[in-house]
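Missing here is one protein chain; the remaining ones are kept as they sit in the complex.
Order of writing sets the chain letters: A and B. Residues in each chain are counted from 1.
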Amino acid sequence: MELNQLFMIAISVIFINNFILSRFLGLCPFIGVSKKTEPAFYMGLAVTFVMTASSVITWAVYIYLLEPFHIEYLRTLSFILVIASFVQLVEMFIQKTSPALYRAFGIYLALITTNCAVFGVAVLNSEMYLKTTGNPLKGLLFCATQGFFAGVGFTLVLLFMSGIRERLELCDVPGPMKNMPIAFIVAFLMSMAFMGFSGFRF
Amino acid sequence: MKKLLQEFSKGIFMENPTFRLALGLCPTLAVSTSVVNGLGMGVAATFVIVGSNVIISAIRNFIPGKIRIPCFIVIIATFVTIVELIMKAFLPALSNSLGIFVPLIVVNCIVLGRAEAFASRHGIVKSIFDGLGMGVGFTAALVIISAIREILGNGTIVGLMVARSFEPALLFILAPGALLVIGLLMGGINFLSEKK
Partner (left out) sequence: MLNNNLTVSPAPHIRSGMTTQKIMYIVICSLLPAGLAGVYIFGLSSLKVILISIIACVISEVIFLVLRNKDPKTILDGSAILTGLLLAYNLPPGVPFWIPVVGGVVSIMLGKQIFGGLGHNIFNPALVGRAFLQISWPVYMTTWKNPRWALDAVSTATPLAREGARSFTYMDLFLGNHGGCIGEVCIVLLLAGALILLFMKIISFHIPASFIGTVMLLVWIFGGNEFFQGDFLFHLLAGGLVLGAFFMATDYVTRPLTKKGKIIFGIGCGVLTVVIRLKGSYPEGVSYAILFMNAVVPLIDRHTKTKVYGAQTGKASPA
């Protein structure tokens, strides 16, 4: 049942192995862009888009370039180059075609060129699905699903965090704990709440 | 000589990448479950920082300004690939437990940050010391965090039992523990530096 497997992938990357709270990928934007809800939402959308697209592109690179020529050891180099140039292209494209969209998303795109969550999902894909699934199209499906829902999980946690941090502005947090330290404490508490999902079976 | 030592020591204390600049936190939190892992990660990252600093500093006058970032990334990725292959060949157990965080050194902001902020503007020798300082600072932070987590979460330090009657709190070697330890450490450091 492929649909079942896809559902399991989605649940897993959103709740059980959330990229931020459990795998620690993409902490910089998580701490940096979580002070207000709206930027956090746009950041989440940008990350979701780039993650999904990168998953597809790196799948193609792996299947059509690295594997046929037996140069899998160039994975790190080729993935980072492809992702970085893709993000640059998207940025330029949006800048030319839709200045309004660029104003909303542009800065976030620039920020996530070398984001470890984006690169991480590509590497994870290659470890989890590219080597094991015999059928390349099935691999593509799995990779794209993992990429998209990892982005959804990222956005979800980023939104929760931004809501909490907006409220923390009004709170009497002890001086040395203000800003970054308290953000990590909140992340710790959220991570504990997410532990409730460990060991899901469907 | 004194200047070189200064370049070296600033990465450890004044500009410690983890505690002071909050850079490269993802691998710090993810691999600090035991001192051995933390040390391995620190050494690997130090190698990449020093290596890429040397090459970038050596060819800094030939890199066109506009495409310098992609050039840096290619150089860094090359060193990361070298580390990956060496680790897989000689330290397969460590390579397994560090997992995807070895290739992820390539997007570690410390490495790119040093390339952009230091190596592309300074000579080779200075860049070596800068890279070493940052690498040692990063490694030290990793060892401190992973020692705390290993003692509290597993009751051991570098694999040796701490005290027989102590019942370790599993939480510290799981994901929430990493976030708790780094949050409290950062708060503690803020507190100490405010007092001065």
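Following the convention adopted for this analysis, contacts are C-beta pairs under 8 Å (C-beta built on N, C-alpha and C of every residue); 3 or more make two chains touch, one makes a residue touch a chain.
The structure presented is a predicted model; accordingly, all values stated were derived computationally and were not measured.
Screening B:V80, B:V111 or B:L180 for touch with the missing chain picks out B:L180. Residue in contact with the omitted chain (choice from A:A10, A:M128 or A:L189): A:L189.
Looking at chain A, the residues touching the absent chain are 37, 159-160, 163-164, 166-168, 170-174, 177, 182, 185-186, 188-190, 192-202. In the full complex, the hidden chain is touched by chain B at residues 167, 169-172, 174, 176, 180.
By our rule, only the chains that are shown with their structure count from here on.
Chain geometry summary: the mean Cα position of chain A and that of chain B are 22 Å apart.
Residue ranges on chain A touching chain B, taken from their complex, read 21-28, 31, 73-77, 80-81, 84-85, 114-116, 119-120, 123-124, 127, 174-177, 180-185, 187-189, 191-192, 195. Against chain A, in their complex, chain B makes its touches with residues 22, 25-27, 29-30, 69-70, 73-74, 77-78, 80-81, 84-85, 99-100, 103-104, 106-109, 112, 171, 174-180, 182-184, 186-188, 190-191, 194.
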